[in-house]
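One chain of protein is taken out of this complex; the other chains stay put.
In this document, chain identifiers A and B correspond to the written order of the chains, with residue numbering beginning at 1 in each.
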Amino acid sequence: MPDTIDSLLPLELSAVGFEAGGECLIHDLSFRIEAGPPSIVLGPNGAGKSLLLRLCHGLIEPSAGRIGWAHTNRATIRCRQAMVFQRPVLLRRSAAANVAYPLRLRGVGRRDRESRAAQALSRAGLSELAARPARVLSSGEQQRLAIARAWVTEPEVLFLDEPTSNLDPAATRAIEELILAIHRAGTKIVMTTHDLGQARRLAGEVLFLHHGRLLERSPAADFFARPQTEEATAFIQGDLVI
Amino acid sequence: MDDFGHAFALAFEMIARLDADLLEIVGLSLQVSLSAVGLAALIGLPLGAAVALFRFPGRVAVAALLNAFMGLPPVVVGLIVYLALSRAGPLGVLGLLFTPAAMIVAQCLLVIPIVAALTAQTVADLYEEYDEALRSLAARPGQILGTLLWDGRHSLLTAVLAGFGRAIAEVGAVMIVGGNINHATRVMTTAIALETSKGNLALALGLGVILIALSLTINLVALTLRDAARAQHA
Partner (left out) sequence: MTRRWSLVLALIAAGFATETRADTPAITLASTTSTENSGLFDHLLPRFTEATGISVRVVAVGTGQALRIARNGDADVLLVHHRPSEEAFVAEGYGVQRHDVMYNDFVLVGPSKDPAALRGLDDAAAALARVAAASALFASRGDDSGTHMKELGLWAAAGHDPVAASGTWYRETGSGMGATLNAAAAMGAYALTDRATWLAFQNKGDLEVLVEGDARLFNPYGVILVNPSRHPHVHAREAQTFIDWLISDAGQDAIAAYRLDGRQLFFPNAK
């Protein structure tokens, strides 16, 4: 997918800033996200990670600067990315219906919808729970369902905002495996986390954010072995909380 | 005080022997009010959701109007509909005055503000929860409206039941536009008014008891079904 001329990527941020309530929360971010291994945005609480993801996904508008995809058609930009939030927001219907929902929005026919939803459910290991009301599932299952729902439209880019911060280790591992599977199937992963272990397991490259600024960006191995900045070093050692 | 005892006795007696006249007015009451509520829901649910979701000029005014009209006096609505449907009025050619259709129209007008105002509240609350997720999925405004209405269906049932309560209990509107014609437009509330004017107070009260029991039954059934469905879907 990433090699086609039609691709969304690369995503380019130029001098992007975001202000709210008189406070500047994102400062002058400029970088490019290319196709390839998962990009993990790391940083302590309040660094602006969630905000950055929402800006990239288009849920909020930047106060300064520009966010541009390779493609210019807004509808295409919307349709070829998906996002998973920290807390899954599921509809009051069955698990299968939740997964089929984005397809329904796009006017996909019933039979097609049902088969693609069933496929997404099975890839997420949730086939047995297809008929269950989505809201009675456990948190781990619900988050996997949200990911399946994001995956069913075969997005080119998948944003995930701290998807496992509320989950236990077993559920976390299940989701990490799912994310890797999605990556192997060709979707670009852009994810935030404050869990170092998770970052080590999943990252291809790391973007380190602190107080709304991009302090470091490097391939994962380099980042963890030889962090360039003081803050990054402190963070890796577990000393940098805010 | 023995009027009350007499009333209950009369009520039970009428129900027990399935009094034909009683069944007729109960049937018409249900037909008129259920139709009115059905129509009002068709209009009021999307209207309320639209007021909650979309920014348009005059939105605040519309929301305020809906809330205010929850308290529209039925007799005033009846009068307005009468003037509209009278042969001397603009819609007289339809010949709807003194028919159940006119009664349905009048009650529908009374119920729409209730359904719409309560729906707006429910949908606004829901939207806070669903906003980001739905925008992320690129849902269009019309689709968001439909999704929120369906997801909020359990709470919206309460709005519809409130509307039904208003419809089945009012007498001012249906009296004027229906004419309380025997075997044609006589419903429970107008029958109660008639029996009161004839001094048959125990009978009027008995009919009142039956009306309340009917409303209670319908609400119980609806809420039980809702709770069962809700337990299923959480």
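Rule of thumb we're sticking to: a residue touches a chain if its C-beta (ideal position, glycine included) is under 8 Å from a C-beta of that chain, and two chains touch if they have at least 3 such contacts.
As the structure is a computational prediction, the values presented were derived from the model and not from experiment.
Colleague: Counting the whole assembly, list the visible chains that the omitted chain makes contact with.
Modeller: Per the touch rule above, the missing chain touches B.
Colleague: Looking at the whole complex, which of B:Thr99, B:Thr119, B:Ser136 or B:Ser215 touches the chain that is not displayed?
Modeller: The single option touching the absent chain is B:Thr99.
Colleague: To test your reading of the contact rule: which positions on chain B touch the chain that is missing from view?
Modeller: Missing-chain contacts on chain B: residues 28, 31-32, 34-36, 38-39, 42, 86-89, 92, 95, 97-101, 104, 179-182, 184, 194, 196-201.
The definition used in the following text is that only the chains that are shown with their structure count from here on.
Colleague: Could you grab the centroid distance between chain A and chain B? Build each centroid from C-alpha atoms only and quote it in angstrom.
Modeller: That pair's centroid distance is 47 Å.
Colleague: What residues of chain A sit close enough to touch chain B in their complex?
Modeller: Its residues touching chain B are 54, 57, 59, 75, 78-79, 82-83, 85, 89, 91-93, 101-102, 105, 133, 135-136.
Colleague: If we count contacts the way the header does, which residues on chain B are in touch with chain A in the complex?
Modeller: Of all residues in chain B, those touching chain A are 129-130, 132-133, 135-140, 143, 147, 150-151, 153-154, 232-234.
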